[in-house]
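Note that one protein chain is taken out, while the other chains of the complex remain in position.
Residue numbering begins at 1 within each chain, and the chains themselves are lettered A and B in the order written.
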Amino acid sequence: MHNQRGKAARIIQYVLLVFMFVILIGPMIWQLMLAVKGPGDNIYSVPPYLFPKDFTFANFTKALNAIPILTYTRNSAIVAIISVCGNVIGSTLAGYALARLKFKGKGFVTALVFACMMIPVETVIISQFLVIRGMHLQNTLLAAALPGLIQPINVMLMTNAFRGVPYELEEAAKVDGANVWQRFLQICVPQVIGTATVVAIFSFVGAWNDFLWPLIVLADDSTFTLTVGMNRLRGTFFSDPRLIAAGTVLALIPIIIFFLVFQRYFFRGVEQGGVKG
Amino acid sequence: MVASSTSATRATSRAGEKPARVSSKKTKHLNEVDKSRRIPENGVLAPWLFVLPALIVIVVFFIIPFINTLKLSFTDATMLKPGSFVGFDQYIKMFGDPRLKTALLNSSLYVVCVVPCMVIFPLILSALVSGNGRVLAFFRVSFYMPVVMSSVIVGLIWTNLLDSRGLVNSIFKAMKWITEPIPFLTDRWLLLFSAMLVTIWTGLGYYMVIYLSALANIDPSLYEASELDGCGPIRQFLHVTVPGCRSTMMLIMLLSSIAAFRVFNEIYVLTGGTGGTGGEDLTMSMLIKREGTGLQARTGYAGAISMLMFVILGTLIVIENIVQRKADRNA
């Protein structure tokens, strides 16, 4: 009886998953198909059709030739990696202190982190630009990564993760005479690798897709990131939707790879059968 | 205020997430021990070293610029003119602006409708995709995809779907469910709900990932125990998964409330940047962007609106904390 119920549940689970897949991924496939449609395809036909009649990869070649995509990709990768490092290290450190240590002013720091999430970016972006100029960093990739280097939301996520680490683990280490840095590195950090991966993914995607800030702080082709540079596919007088679609598909590839590689880390806990301890 | 709520969540998280391992009595005992040893072990400096990097970035790039915004809100500054001190004039003007009422209503409705969905649906989704095997891994990756798509593409896709002659209306018509197209993108309320749909569509994958990392921390022995007790998957979800994710649910409630109140992109892209027919679907962030960016920006006025938004969000978070604490006490 138990087994049957399990089977029924499995079936319902997969039906739901496929349903969600269609809803969440259908539009993406549409975009991909648009990118491989050739001039023989009427992309404005009513009703619209999904599969190309005039299949071509030419849009990708055209997009690759039209703009220095390699330079842009390299710049985006540098900005994204700086952002990932900054966020993972910075919010892990801060999250540990906010979750596990008691110190005067902790409430104040927590309040500041929360407050940051409520600030409308639109009103501070010019001030941020002035700060960057004051540091003489305009038109550098570091500047493109700086304001998002340690994001409040990631600090909150890490704080939440550290709170979930069983206290007796740290207590045992304390008895063994481990100091706060040892406890942090050897006991607590291994427990929150999953959330740290989530932070890595979020900051990678965030940095990769960010548009307005890099646009303002970067000045020319040598430093443009992919999202800013991809804009060149949009013509001043006329744009080809297929070309833009091809560009966006190309820009997605690195993110998908990054996610594929790292998703197993935040999932490792379950697959290994629980928290190590 | 946030500080006290923090310790409240912390107590919950321990009681909630690790019920099998740490009895509340033992926790209390440990806390007392902590208190006596804490300072010599941490040092006074160590905690500050931990938070220092985050603190520098936050203060330099957010707090100081925002204090600047606060100062500006008492001036009549524009983007290219520093302006002079005008006291509370911008605030008075703001409360007489009919657009503010619209924006407040829309943003608040967004919170009320979107937040419960963001707390519950991604949790169900993450329970569905958690497990071993390549198939589930494939679904996990797929479901995250809407998050990584640029908002422009998302807008393009959804306008094509929801247009009065778009796919959804075509299907409904073919099914003979409707005779007149449903004005998803032009009706004041339907547009708002369409935008919520898009928000939920992208948010599912985002919050699913956060939940997945929380699920990984639930003690598997709890699942085993519940299975031995004869619990089906639904009861298991309710009695093991949900309690195990409590503190994460709370966090997502806070995060998604802030995000929902600040909604901008979804409405912007669905309307081609116009804020809906007659601007009736303007939200707080859209109003701030309209007044506070561009060459003609009225930075002083935008500053006043930003302050209002900041205060509202702060209040919202405090209320959510109080409600949460009450719920914990009753539980």
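FYI, a contact is a pair of C-beta atoms (placed from the backbone, for glycine too) under 8 Å apart; a residue touches a chain by one contact, two chains touch by 3 or more.
Everything that follows uses one rule, which is that contacts and distances are computed from a predicted model.
A.B. asks: Looking at what's absent rather than what's present, what does UniProt name the missing chain, "Roadblock/LC7 domain-containing protein", "AtzE family amidohydrolase", "Sugar ABC transporter substrate-binding protein" or "Fumarate reductase iron-sulfur subunit"?
C.D. replies: The correct option from "Roadblock/LC7 domain-containing protein", "AtzE family amidohydrolase", "Sugar ABC transporter substrate-binding protein" or "Fumarate reductase iron-sulfur subunit" is "Sugar ABC transporter substrate-binding protein", the UniProt name of the unshown chain.
A.B. asks: Quick one: which shown chains sit in contact with the chain that's not drawn?
C.D. replies: Per the contact definition above, the missing chain touches A, B.
A.B. asks: Quick one: which of A:18, A:50, A:130 or A:185 touches the chain that's been left out?
C.D. replies: A:130
A.B. asks: Which one touches the absent chain: A:8, A:22 or A:219?
C.D. replies: If we include the chain that is not displayed, A:219 is the one touching it.
A.B. asks: On chain A, what residues meet the omitted chain?
C.D. replies: Touching the missing chain: residues 39, 42-46, 65-67, 125-127, 129-131, 133-134, 136, 138, 211-212, 215-216, 219-221, 224, 228-229, 231-232, 234-238, 240-241.
A.B. asks: Name every residue on chain B in touch with the hidden partner chain.
C.D. replies: 64-65, 68, 71-72, 75, 77-83, 159, 163-165, 183, 185-186, 191, 271-280, 290, 293-299
To be clear about the criterion, only the chains that are shown with their structure count from here on.
A.B. asks: Within their complex, state which residues of chain B touch chain A.
C.D. replies: 1-4, 6, 9-10, 13-14, 17-18, 21-22, 26-27, 30, 33-34, 37-38, 41-44, 46-48, 50-51, 53-55, 57-66, 68-69, 79, 125, 128-132, 137, 139-150, 153-154, 157-158, 160-161, 165, 167, 170, 201, 204-205, 209-210, 212-217, 219-221, 230, 232-233, 247-248, 251, 254-255, 258, 262, 284-285, 288-289, 292-293, 299, 302-303, 306, 309-310, 313-314, 317
A.B. asks: If you look only at chain A, which of its residues touch chain B in the complex?
C.D. replies: 2, 5-6, 9, 13, 16-17, 20-21, 23-25, 27-28, 30-31, 46-48, 86, 89-91, 93-94, 96-99, 101-103, 105-120, 122-128, 131, 146-147, 149-150, 152-153, 155-157, 160-161, 163-164, 166-168, 171, 174, 179-181, 184, 191, 194-195, 197-198, 201-202, 205, 208-209, 211, 227, 248, 251-252, 255-256, 259-260, 263-264, 266-271, 273-275
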